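Only one protein chain is missing; all other protein chains are in place.
Lettered A and B in written order, each chain numbered from 1.
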Amino acid sequence: MKSYTAKLSLLAVVTIIISLFSTSMEAQDTGENHKIVFQLTDNDVKSQKALTNQLKNLTESWPNAQIQVVVHSAGIHYLMKEKSGFKSEIEALVKKGVEFKACENTLKSKEIDKLEILEVAGFVPMGIGEVVLKQEAGWSYIKAGF
Amino acid sequence: MKSYTAKLSLLAVVTIIISLFSTSMEAQDTGENHKIVFQLTDNDVKSQKALTNQLKNLTESWPNAQIQVVVHSAGIHYLMKEKSGFKSEIEALVKKGVEFKACENTLKSKEIDKLEILEVAGFVPMGIGEVVLKQEAGWSYIKAGF
Partner (left out) sequence: MKSYTAKLSLLAVVTIIISLFSTSMEAQDTGENHKIVFQLTDNDVKSQKALTNQLKNLTESWPNAQIQVVVHSAGIHYLMKEKSGFKSEIEALVKKGVEFKACENTLKSKEIDKLEILEVAGFVPMGIGEVVLKQEAGWSYIKAGF
């Protein structure tokens, strides 16, 4: 009987510790479990500004989230050295761990050389395909723009 | 042998009952298994009207679906007492169980007080984050707008 009570007490203590630990985990959600793929296809500066602000907020709230921004179609200017209005913001976001990927299909069809793309950005063969692969791997999808 | 035949007959009857029941369940899909998070970021009245109509149709076809509309960025006017053109429609949708959430980050950056937001709406700390959390919890995602 004594041993039974002791076991119950131990169980109670362990349960309390686990629940405290869980609460503290939740309160300190720094984003390590979040994986988010953004898709930008819009050349509108307002859309690009909204996206940039969302990325800033997101990296502040969830500094450890995995974030990838796939840029294709008309949105490609966002990542071009001569055309992007957000170069310093993109560079700052890359330092925080955000990845930017330019679509090689878009570069081909618009006759843009890879050298014209910001050096901090990477490349993917097909923008849409990359967004699909990420969703298949469990990433959440956010379509940028309005 | 008799007992074996009896068991087979019982199995057949049970199978038929289950299949009838499944068909009837499917025919009466009232949406209880569907969870949908909408994201509105657009201040264009046409976008907001299209979203409102989609929500009306959806609540008629699937009255028991769980529906949440996350409103942030330029879309925030949709939920503002003085600026929304869809107040009565939003109130009617809330009565049907649709939830509307205003992004607190957007309120801060646009210096909008919570009192300026429709009383039937709730709040989330970060619009994008909420859309991500919902997808992680298995909700389907619909980006509003065109």
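The definition used in the following text is that a residue touches a chain if its C-beta (ideal position, glycine included) is under 8 Å from a C-beta of that chain, and two chains touch if they have at least 3 such contacts.
What you see is a predicted model, and the numbers here were worked out from it, not measured in a lab.
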item	value
Interface with the unshown chain - residue positions in subunit B	33-34, 36, 46, 50, 53-54, 57-58, 61-62, 140-143, 145-146
Positions on subunit A contacted by the hidden chain, ascending	39, 41-44, 47, 73-75, 105, 109, 125-126, 128-129, 131-132, 135-136, 141, 143, 145
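FYI, only the chains that are shown with their structure count from here on.
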item	value
Subunit A and subunit B, separation of their C-alpha mean positions in angstrom	24
